[in-house]
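All protein chains but one are shown in place.
For reference, chains read A and B in written order, and residue numbers begin at 1 within each chain.
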Amino acid sequence: MLKRTFLAGAIMSLGLAVGAVAAEYPTQSITIIVPSKAGGSTDRTARMFTEIAEKNYDGFEFVINNIPGSGGQKGFEAIARAKPDGYTIGLVFTPQLVAHIVSGRAGYTLDSFHVMGNTAQDPAIVVVPKDSAIMNMQDLADAAKADALTVAVNGIGSDDFLAAKSFESKAGVEFNLLPTKGSTEQKAAILGGHVDAAFMNLSQMIKQHAAGDARIIALLTEERDSHLPDMPTAQEQGFDVFMRATRGFVAPAGIDPAIQEQLDTMLAEVMASDEFKDNAMTGSIFLLPMSGPEYLAYLEGLQAETQAVYDQAPW
Amino acid sequence: MFEYLAIVFSLSSLLTIAIGTVAGVAIGGMPGLTATMAVGLLVPFTYTMDPTAGLMLLGGIYCGAMYGGSIPAILLNTPGTPAAVATAIEGYPMSQQGRAGLALKVSVTASYVGGTFSTLILLLFAPLLARQALAFGPAETFLLALMGLAGIISIADENSSLIKALIAGLLGMIIAVIGTDDMSGSLRYTMGMIELIDGIDFMPALIGLFSMIQMLELAGMRQKSIDTSALDKTQKSEPMPRGIAKHIALGSGTGTVIGILPGEGATIAAFISYNFSKRISKMKELFGKGNPEGIAAAEAGNNGCVGGSLVPTLTLGIPGNSVAAALMGAFIIHGMIPGPDLFTEYANRTYPFILSLFVANGVFLIVGLTFAPYLARIALIPPAIMVPVVSAFAVLGSYALNNAVFDVYLMIGFALFGLILKKLGYSLEALILGLILGPIAEGGFTQGMIIGKGSPWIFFESNIAKVMWVIIALLLVPPLISYLKMVRQNAAGVRSS
Partner (left out) sequence: MTKRSVDRIVLAIIILMAVLLYGSAANFTGIARTTSAKYVRFLAVFIGVLSSGQLAYSLLRDRSLDKLIVTTHWPRFIGLLVALVIFAMVFETLGFFIPAAIFIPVVAVLLGFRNYLAIGLTTLGVLAFVYIVFIQILSVNLPGFNF
């Protein structure tokens, strides 16, 4: 009896698979691979997208598949390996996506993906403990020249690490770098005054800065950020250091162009909707919409920059 | 405050909390299902719920799961969470003596007291305590891991193979070294396998070393079924042992303090509480053979972590452990960024959430006490049907942690390798403790060395560190002295015979 039920189920699902070829796209739910844990900011970005996409597009259903681990590498590889049938897409985040390629660990290249577009970003920042004497980037450079400063970065090869390395070479200093496991440890080290400074992301520290528990001294982006309009960038302070984390959508390369076009358009439309923008605001996700070609160009540029850092000091 | 109480005591809130808590107990009881996983997976689900109700649901799961882990630990020697390993050391022998009913009663009472006490501390002193916890840096984290590892000695000193327990603990720490070196980003001993880049997860190891070994041993027993004559006495209800309150209080305090500190709190808290309780007990010789005092301290300790871990999570956005980190995601998804805002702007959500934890503790107390006599009957289920069911959950649980079949093989491997070690007299509790605390010790040590610019002086510098060294010495010296005495007596005995 039991076996018969299963058999019937198996036959039914086979039938569905055959029907899929004939019928119009999509006939089954689309899997979104999220290369991080459920509940994190990348995961939330994906779920915000699916919520609105499912509501506005009839017949589209999404399933989120979290494949965390190895700084996203496991998930990126799963997207690259997925069957390009339009039923698997995924999220990527930088600079880890290109850092794995540069360090020779990745089982994929940028060519393994069709880049659909960027969604969110998080500017890199430099933050110091609240009672630190360091008030700006010049102070940081001077203090680092006088004495090796202990500076927390979130792991080797992360955006923080690359930003710190870039600052080291621009300012001609050398930090006593403290790699942590995750931004939580960085936050604890800054709030507890165990380190002299940290390279982090804006969303992780914006509340603490506002509450006076820590002091952000610079944004590492090309322009100021609307969430913290009074905060000068590092460039304004005379140091050309740029870093931001981005989170965008990709698909495995080789999907039928008609289907791909449909997906790309959907992403752009969802990102343009007011509802999506409102949800992003409540969920503290900073949007930075980029089209597929724009984001691909960004990724290629970032890979070249990362390669330069890696060649100087491999990790 | 009354308006917050009114929110909690509405019918829908009470129902939500009860569902969450009961689900949490079930999740904690399954080998392989953890509170971290359940909360992580349900955070997106609460996205569409009313924020307060969503948080109450997750809080209930957290409280329930912390307690739930102790049920299979006591009845089947298969701890559902690493924090319940210490409970299994005392609980399973009690179960075999037909005292499972009492063990369950002690465990649920201690969990309740620990959970309630820590929630009270969270409610009253959160901002103040969080500031204090910040003084706790990497160097102190290293010492905390050492304190937890000192538990190895207390596991060992009764069955005389202290050296083997230490070897097992070090083996666990060495297995934990596999994976990415956080300091240089380079890979250590991964043999080119992508599955090993993040190291070996302790959950497949826990499932393999405890649940699966227990099932292999049951399967491989000659007699048709285990002797249940002792178990039939289970129905006899025993009163709570005298003097147990002291151990519950000790565990509650220790658990709350350790919960506030960063790191994988619950496991350390349970072992340190267990260790403390053994030091002050008047019945030391009964430890390892089914002493309810050990259960009381360990369970009060790991539930004490619940409230404790939320102190830095809510006030500073620094989660005290992985469940709290997942829970923090639920706050952020609703725009409630942890920090002072939670207690002002969002007070009408935060305070009901904290108050709901009291209810959650009450729910599992009632459920646990009501069902203890029935749960105790689980120990009577014939092994021939218990073994395949638990094994299937072990496979599923190992897979579901990281969606990786590799972890299933790892679980089976740990079971085989662990079974041989167990037969040779190596303590598997020590091994899992080493595996869990190894990375915490390594992180604290390496980061401490960097902050100290290469000088180990940093581990002795702060006042907290000095106090911790004294506690470590107190934990280590007395058992070592009694161990040496015993060795000398044995040697004298051998010579005179």
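Everything that follows uses one rule, which is that a contact is a pair of C-beta atoms (placed from the backbone, for glycine too) under 8 Å apart; a residue touches a chain by one contact, two chains touch by 3 or more.
None of the values given here were measured: they were computed from a predicted structure.
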Revision key, fill the gap. Missing chain -> touching shown chains A, B
Review point. Pick from B:Ile174, B:Ile280, B:Ala347 or B:Leu474: which residue touches the chain that isn't shown?
Key: B:Ile174
Exercise for review: Could you tell which one of A:Ala120, A:Met137 or A:Leu177 touches the chain left off the display?
Suggested key: A:Leu177
Exercise for review: Sort through B:Leu58, B:Val387 or B:Leu475 and give me the one touching the missing partner chain.
Suggested key: B:Val387
Review point. Looking at B:Leu120, B:Met183, B:Ala245 or B:Met486, which residue reaches the missing chain?
Key: B:Met183
Review point. So which bits of subunit B touch the chain we can't see?
Key: 26, 33, 37-38, 41-42, 163-164, 166-167, 170-171, 173-174, 177, 181-184, 186, 188-189, 212, 215-217, 219-222, 224, 382-385, 387-389, 391-393, 395-396, 399-400, 403, 405, 408-409, 412, 416, 419-421, 423-425, 441-442, 445-446, 449-450, 454
Study note, to complete from the structure: Against the hidden chain, subunit A presents residues 2-3, 6, 9-10, 13, 31, 63, 65-66, 177, 179, 315
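Criterion: only the chains that are shown with their structure count from here on.
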**Study point:** Length of the line joining the C-alpha centres of subunit A and subunit B, rounded to whole Å
**Key:** 33
Study note, to complete from the structure: Within their complex, subunit B touches subunit A through residues 39-41, 43-44, 47-48, 134-138, 180, 182-186, 194, 197-198, 262, 312, 316-319, 325-326, 329-330, 332-335, 337-341, 402-403, 443, 447, 450-451, 453
Check your understanding: What residues on subunit A touch subunit B, complex-wise?
Key -> 37-41, 43-44, 47, 51, 64-70, 73-74, 77, 103, 107, 148, 150, 155-157, 176-181, 184-185, 187-189, 191-195, 206-208, 211, 213, 281-284, 315
